[in-house]
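What follows is a single structure, and I will ask about it in a moment.
Note that one protein chain is taken out, while the other chains of the complex remain in position.
Up next is chain A:
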Amino acid sequence: MKVLTVCGLGQGTSLILKMNVEQALGGRGIQADVEHTDVSAASSMQADYIITSNELAESLTEHDATVILVNNYFDMDEINQAIDAHMDS
């Protein structure tokens, strides 16, 4: 399974999200390849899931992947719930 965490530049924000998403997936025993990238590169990358903020999701509506929204990148409860709502562990 391929997961992208996406931000505007692909340098900081998406990397922070990647760390917490990997932690959440690990805690659920979900095997996934998590990669961080910027919003323009993401549109041409293959993925099963894209995790990003509401602000950037609008640019990714054409993507085949399921887009999962996270508002608070430092709230593990929110990240866990977002994953549970969309992925089967």
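Following the convention adopted for this analysis, a contact is a pair of C-beta atoms (placed from the backbone, for glycine too) under 8 Å apart; a residue touches a chain by one contact, two chains touch by 3 or more; residues count from 1.
In the analysis below, contacts and distances are computed from a predicted model.
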item: "Putative glutamine amidotransferase domain-containing protein", "Phosphate-binding protein", "PTS sugar transporter subunit IIA" or "Biotin-dependent carboxyltransferase family protein" - which is the UniProt name of the missing chain; value: "PTS sugar transporter subunit IIA"
item: Omitted-chain contact residue, chosen from A:4, A:25, A:42 or A:56; value: A:56
item: Residues belonging to chain A that touch the chain removed from view; value: 7-9, 11-13, 15-16, 19-20, 39, 52-56, 71-76
